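As you look at this complex, bear in mind that one protein chain is not there, while each of the others sits in place.
For clarity, chains are labelled A, B, C, D and E in written order, and residue numbers in each chain start from 1.
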Amino acid sequence: MKTCNNWTGWKLSVISALIDFHPKTGEQLVSLFLIVALPFLGAVFPALLIRAGRNACAWSAGVTTLLAFVGLMINLPAVLRGEAVTARLEWMPWLGLNANFFLDGLGFLFAGLILGIGLLIILYARFYLSREDPMGQFYTYLLLFQGAMVGIVLSDNILLLLVFWELTSLSSFLLIGYWKHLPEGRQGARMALAVTGSGGLAMIAGMLILGHIVGSYDLSVILQNKDLIQSSPLYLPALILILLGCFTKSAQFPFHFWLPHAMAAPTPVSAYLHSATMVKAGLFLMARMWPVLSGTPEWFYIVATTGLITMVLGAVIALFKDDLKALLAFSTVSHLGLITMLLGFGTEIAAIAAIFHIINHATFKAALFMSAGIVDHETGTRDIKRLGGLRHLMPVTFTIALIASLSMAGIPPLNGFLSKEMMLEETLHTVWGQSHLLMPGLALLAALFSAAYSFRFIAHVFLGPKRSDYPAHPHDPPVGLWLAPAFLVVLVVTIGLNAQAMVGPLVKVAASAVTGGELPYFKLKLWHGFNTALLMSTIATIGGLVLLVMHGGLERVWNAMPRPEAKTIFDAVIRALTRLSRLITDTLHNGAISRYAMIFVVFTLAIAAYAYFTGTMEMPTRDVQDAPLLPIVAWFCLIAATAMLTFLHRNRQLALVLIGVVGLIVSLSFNFLSAPDLAMTQISVEVVSIILLLLCLNFLPKTTPVDSSLTIRVRDAVIAGVAGVGTAALIYAVMIRDFSFPTISEFHLANSYKGGGGTNVVNVILVDFRGFDTFGEIIVLGIAALVIFALTEAVLASNVRAYLLNRKPEWPQSGDAHPLMMVVATRVMMPIALMVATYIFFRGHNLPGGGFIAGLVAAIAFVMQYMASGFTWAAERQRIFYHGIIGSGVLIAAATGMGAWFNGLPFLTSAFGYVKIGPLEEFELATAALFDLGVFLAVLGAVMLALESLSRFAWQPGMVTEHAMDINPKRDDPPDPKSDQPTSEGET
Amino acid sequence: MAFAGELLISFFLIVSGIFGFVGSFGLLKLSDPMSRMHAPTKATTLGVGGVLIASILHSIFIEHHLSLHELLITLFLFITAPVSAHFIAKWHIHRHETPESLPDAGDDGVWATHDIEEDEDAADMPR
Amino acid sequence: MNHLIIAPVVLPAILAPFIIMVIRHHLDLQRVFSVAATVLLLGISFALMGQTLGGEIQTYELGDWPAPFGIVLVLDRLSALMVLLTSVLALPIVLYAIGSGWDARGKHFHALFHFQLMGVIGAFLTGDAFNLFVFFEVLLIASYGLMTHAGGTRRLRAGVQYVVYNLLGSTLFLFALGTLYAVTGTLNMADLAVRVAEMPPDDTALLRVGAVLLLLVFAVKAALLPLHFWLPLSYANAPLPIAALFAIMTKVGAYSILRMYTLVFGPEVAVTQGLVGEWLLPAAMLTLAAGAIGILGSRDIGRLVAFAAISSMGTLLIAVGLFTPESTTAALYYMVHSTFATALMFLVADMVMERRGPDIVPRTPMPQAGIIASLFFVGAIALAGMPPLSGFIGKLLVLQVSWPAPERVAIWAIILIGSFVTIVGLARAGSLIFWKSHAVVPQAEDDGQAEIDTAPEPSPGLSFAATFALLTGLIALTIFAGPATEFAGETAEQLFNPDRYIDAVLKGAEQ
Amino acid sequence: MRLLRRIFPHPHLTLLLTLVWQLLVNGISLNSLLFGLFLGIVIPVVTMPYWPNRPKLRNIPMVIEYILVVLYDIVIANIAVARIVLFKPDAARNPAWVRIPLELRSPEAIAVLAGTITMTPGTLSADLSAKGHSLLVHCLDTDDPEAVRDEIKQRYERRLKEIFE
Amino acid sequence: MELLLATAVGVLTASGIYLIMRKRTFPVILGLSQLTYAVNVFLFASGRLAINQPPILNKYAEVPYTDPLPQALVLTAIVISFGMTAVIVMLALSAYLSSRNDRIDLTEEPGDDA
Partner (left out) sequence: MITYAIYFAFACFGVALMMNLWRILTSDGVGVRVLALDTMVINTIALLILYGVSISSEIFFEAAMIIAMLGFVSTVAYARFMLRGNIIE
């Protein structure tokens, strides 16, 4: 799609859409935007008004629907003139998704049905729903659904249509699952969502393909490109994908099964969704795309056949359903099949018949659903087996149901008869494969069953003797409940009697919108003379009556037949899918990090090997350097220590000793390879890490048991070996080659002294060239300490604390926890160590050293006190909290960095100068030193906070607190008379 | 003078090498654990000391400037080596000796490492 | 000198130490400062965003050292977008954490929170490969603390795994950087781009290895299959508001892939031909599949959302992995959507979890079930890519941009089937949690709920407001999808013209 | 004098540290002297809480004498140890434990004594008694433990007592 | 020289990787530290090896210097991995103390918290 314009363009398009609001002609008063938006706006009110009562909800829903309906009707004249009313708003031009609407006959017909029947449903539902049902929710969902439906039928952009399409799936999910406490409701809702949602997903693909064929997602453009589409190799995939959407939505075989289960919804929902709206969306779309998709053999065989099968199957099943709503549901399936079949024929007349039947079906089926709802409401059951004889108790309902059923059965002079007649007529002209009889024959069969279940609806519910065992005391409902169906049967009758006048023009404009051009002359009329279709109708009616009579026997046969139960299959599939997902997920993510790590390593190796072997290599460009004795010895020690560590790692103490060896050798190697700073850092970090690990190991088991089988260990060893070889090969290949380009560190060497004021280039890089890295680095360290502190707090606040306080050492402890020699040694060492730290700190800029190492050395000076004299004793003497030290470190570093701002220079720009005071030698002052001070403090604070936190785990009551040394003769003994040493000071 | 310096330096280097070797060799060779401890703590220390003196002399005679900072390392080692040894000895006593296998501890009754008392006094949890 | 560029890094870097130094014992003050700083951050981010609208790329040379020798921050459309996304996400989350009282359940929540922001934002802004590593580490270590915030056995054990896995990733990062430096002799990303482009064609193996290792590192962050294992275990076991914040972490991975593999190892670079999209794309598809399957197969709500996050990363990475300006446009749009949607769903999941426990089984209705159910429904719509929210648009975009790709049938199939599985899974979970609870008889409940801490939230109003704020973000992204895609398109266009970036950073000084 | 005490509460330590600083910077200049002195004053104050009751050295000449004696002993006795290690078979060696009753009371003094014993070859101070009145010494090779004890007391403990107590 | 270093890196890597695939926290931590050594040396060696050419500028003589940049990078890396090690150690300990179990895998059913 085109990438176009910018912000301004978008703004302009909004404005132009607003201009569209102005009427171009006198009639076009109500924008399509408003019509689509009204139900959505209306959806907000019931949710908000729920406190104001049930009537307020119903009123707000009704009024918005009515407004939309009126708005629609205002556009009627233009539609009848054959003009397409449009409203366009650019939404996402980049994608081609735009809020473009248009209203033609087809759209008008559907929108009218949606809004009109919607009004009736709103009325009906107000009286149908009980006090316990949350009415605000109901109307909100209903209007959301209604808006989505209106959106579908008015969209002029297939992506926009998809938006509304999926919205209907979602809102119907809410409506079907409205009675949350009913398992059928929940399952039905999920099933409907799964089936229609998946169809919608297929349709997304289909629509996108269609858009790509045509180069536009605007329906008005697509509909002009029949040849382009049908000649495209992508026609068939697009067709199938789009039809998948239509069939699932319109409950066509084999996706029909969701519809009966959606009957768990409150009856107003069923009446709405399954007469006029949701299930018709699929039909609408087939009709909408008819001009460009139909007329091919693919279309005919897929659509007509599916419709035919659905029609027959639905009719047959409907006859054997005892649940009133199930009966109606399968009848709906059947009638949807009928319309689908008609659309599939691909002829204009069939299209007219389809349109006409859509209207008729909507009227009688909505009336029937409402009647069934009334029966349910009044008798407390929908089971036909428990009903009968209601005509005396509920005469009004009986009348409504009777008329509607007869229309459904195709009895003249009702509207159902007219369209069914047209359908039968069309089947006679349709050849399936080579067969002329298949279509009419099966259509007749369906009509026959259709008549039968319609009659059954009347006979077994209303006729027959009055029963004494109704769950409730049935009587006709208040007018509010029967007014809506009554209105609909009035339509059923009047359309039947005077079809051309009532709906002729509407059918005409709608059908011409379907066919996309001129229509052959047609007139909707009751009497076509004696023809084959009439004969078929008669056979169907009589046959229906016969079937009704035979129903008992047939039912026994039916029940004896093994039938695949769609819900069972669907549930089994979903359950299997869920179980499979669970299996896959749990197997894949089984919580075994050892396996995750293995996958990580293997994958990395594979990808790296692939990258390497698909690349090119030149000959080495560097000479290999000789290895003197020292590195060979070091190498040997390192290999031996590593091997031992790997093989003997189960002895954890030994492993720590060996880690110490490795660290020592690595440090030595850094020294040897001209990296004294690294060596010092390495060894300092090493020692602190070992202290940490020892602190930790105190609580952990001292040995690692064998957990993996030999096979696993060998496998791991092989993987590790390959990784090792790979790494070695990589670094070796690197080292025997020169840089492909001069390195940037040449600049660092050249500018370290001039620009950074230091001769230790590594340090200047750390505090100046790449000071920002170091800034991040000390923050990492600070965070580490905070995390450790927070973890300590969390653990000590839990029940672990009790365990720790009562923990007994695993092996006998020696006496003399704080040996005198150690205490004295650390006391002597501490000032010297701090001296060393200071020295390391100050020389860092010019010689190996710096804030980081100094911080570690200082920290170790303090840690020695903790180790020698005990946690409590040392902690009591600590005067500055480590949190503060960390914070001040980071802040000093940051402040140093920000200081440069005052000179208009970037963060961390350093400054230095040489100062001479009096007789002193010249010395250097550098902001980098200040930054390094921040590093120093952050490191010191972080290490101390971490160690101190960890040490708190080991604290137990009874630990010596008042003395540093366990043995101190001077303290314990009476003053020696020979000595004049005062002992009064004592150790605090 | 220069030759004398070189001689001196070489002498110290060789002596230190020998002592360094002896220290580690002793660690291997001596059979009982307590004895093993002797060798490294002092021979090695002396070995390092020799190297350090050689280094000092080297700076004086060869590089012609006074450099004494090696003394600091010696100082550290002198302070720390006995403590390390002391600890390891204590470990040995803790693990491998009993009050009976050691000489009598005089009035104090027992050596500190064996002086294990159960102190059940509870005190407050530190911060 | 435009110091504003560094402000979003320095602000948290100052605030967090201030919190731990001065007000670490005063939770109320911490909250005030934390929220104020987040708001300020948001303001800064908007200002930065404004500065990029003209299309110019600004740089900030730290320490006043010229690139490529020092570290440089680069503000282009992409980095501004990511910084803005981070701060927009941060505000509702910090509010939610306060409202739900999560911040009081352990130490140093706010300090770690801001450090995490600093890491994320730094990663988005830096123009230096090693500095990127440093910021990765900042954000990771802060995330370790946040993930284990408030402790608890399972969380701690999962935390160990999370840290171990990421340490492997960090190690790999260093291997990659070492290799790249060893070949090119530079760390600056723009400079790398220049040098990589000039690399002799007969000596490419080492560079290729470096490039692909780096990609793997980012793939770990982006939770690309089979390197995604850290995600479900950490997100599902972290405090869920933190998991919501982590929604941006995976985006760091996606961002880095976008940045590095358009700027340095772009689709036209000869040296790294056949290395990136070739396996990134299939892996992304598998990621999506694994995520969708995980949604259906999850037993608890935290994991459910974690897998939703994975599947949404899969979708995002498909778009990223196509490496065209169009696909990048889609990726950027989807990235914003995915961040908000995932975060929203984690917050909703937290509300559910706090009130009724994590398991996806029916329990008696929880307080405020209605509004939470609505939020769950909306969040599910967003995550499943259903209309009317931005997820649907994002999905359409991704489908659309994959049209020219040879793998389009597979991509479409996986996206659409993945959506289906997601829908089924989310519908199942939602119906079990919210609907079926109405069928549960309250008496038979003693065993299940006993262990749940039913302490009331301190101020649910704030939590809900925060959640609604995220929802508003999604709605805005939907309504303003036009300008959003346009911005994304221009961003993508800027990305696919790396010369501008290179010129801005190197100022034409080199070469 | 009092003022001087205030400024230099730990004169010996200050001196030592100043000297250490000179060693660290590996040279003497006005700068280093002044800075070393500064640190020598500050650091003892900072570390004061960690070292209560810092002993006062009473007899500086004795300190020097002691150091020289010890150094001499180290060198001489090391050779003996080397001989034992290299040439004497293990079986011929007589390792022994020796208890040294202590007259010293100051921890610092005891520590120095123990350190000295360890550094002088052939002996190694292994433990103190429970109340610190005896020192347990291990001898690498001795025929006469009594003599070892007496020599230690005579050669070292006596001098230390003068220095510290 | 190069070969020594390369093999050392290889052995350290192999050891680290073998250990991180173990099933207890402690060996995994050991493995991570081995890997850290390996990667630090690796990164260091990316500047090529030089003996006796420390990057300390000599004011008096023109001498060659080794590449200082990898050293600075490794320094940063060492510090960062130290922080990480500290956290993982602490976390492993906390996890162990909470669950009295130092297995690193979480393969048991969720919800069996102590």
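To be clear about the criterion, contacts are C-beta pairs under 8 Å (C-beta built on N, C-alpha and C of every residue); 3 or more make two chains touch, one makes a residue touch a chain.
Since the model is a prediction, treat every value here as computed from it, not as a measurement.
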Options E:10, E:54 or E:70, residue touching the unrepresented chain: E:54
Hidden-chain contact residue, picked from the options A:555, A:810, A:921 or A:972: A:810
Among A:367, A:735, A:822 or A:908, residue touching the chain not depicted: A:822
Residue in contact with the excluded chain [from A:415, A:684, A:727 or A:896]: A:684
Residue ranges of subunit E at the interface with the undisplayed chain: 52, 54, 56
Contact set of subunit B toward the excluded chain (per top definition): 6-7, 9-11, 13-14, 16-18, 20-21, 23-25, 27-28, 33, 36-37, 40, 44-45, 47-48, 51-52, 54-55, 58-59, 62-63, 67, 69-70, 72-73, 76-77, 80-81, 83-84, 87-88, 90-92, 94-95, 113
Hidden partner chain, residues of subunit A it touches: 629-630, 633-634, 636-637, 640-641, 644, 653-654, 656-658, 660-661, 664, 667-668, 671-672, 676, 679-680, 683-684, 686-687, 690-691, 694-695, 697-698, 809-811, 813-814, 817, 822, 829, 833, 836, 840, 843, 847-849, 853, 857, 860, 863-864, 866-868, 870-871, 947, 951, 954-955, 959
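FYI, only the chains that are shown with their structure count from here on.
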Both-way neighbours, i.e. chains that touch subunit E and touch subunit A: C
Closest chain to the centre of mass proxy, which here is the mean CA position: C
Furthest chain, CA centroid comparison against subunit A: D
Rounded Å distance between subunit B and subunit E, as computed from the means of their C-alpha atoms: 31
Rounded Å distance between subunit B and subunit D, as computed from the means of their C-alpha atoms: 13
Junction residues of subunit C, two or more chains touched: 130, 134, 137, 141, 144-145, 148, 151-152, 156, 160-161, 164, 168, 175, 178-179, 181-182, 187, 233, 299
Subunit D, residues touching no fewer than two other chains: 20, 24-25, 114-115, 125, 127-128, 130-133
Pairs of chains, among all present, that meet the touch criterion: A-B, A-C, A-D, A-E, B-D, C-E
In the complex with subunit E, residue positions of subunit C that touch it: 130, 134, 137, 140-141, 144-145, 148, 151-154, 156-161, 163-164, 167-168, 170-171, 174-175, 177-179, 181-182, 187, 233, 299-300, 359
Touching residues (chain side subunit D, partner subunit B) in the complex: 20, 23-27, 74-75, 77-78, 81-82, 85-86, 90, 93, 95, 97-99, 101, 114-122, 124-134, 136, 138, 140
Parts of subunit E lying in touch with subunit C, wherever the complex brings them together: 20, 25, 28, 32, 35-36, 39-40, 42-43, 45-48, 69-70, 73, 76-77, 80-81, 83-84, 87-88, 91-92, 94-95, 98-99, 104, 106, 110-111, 113-114
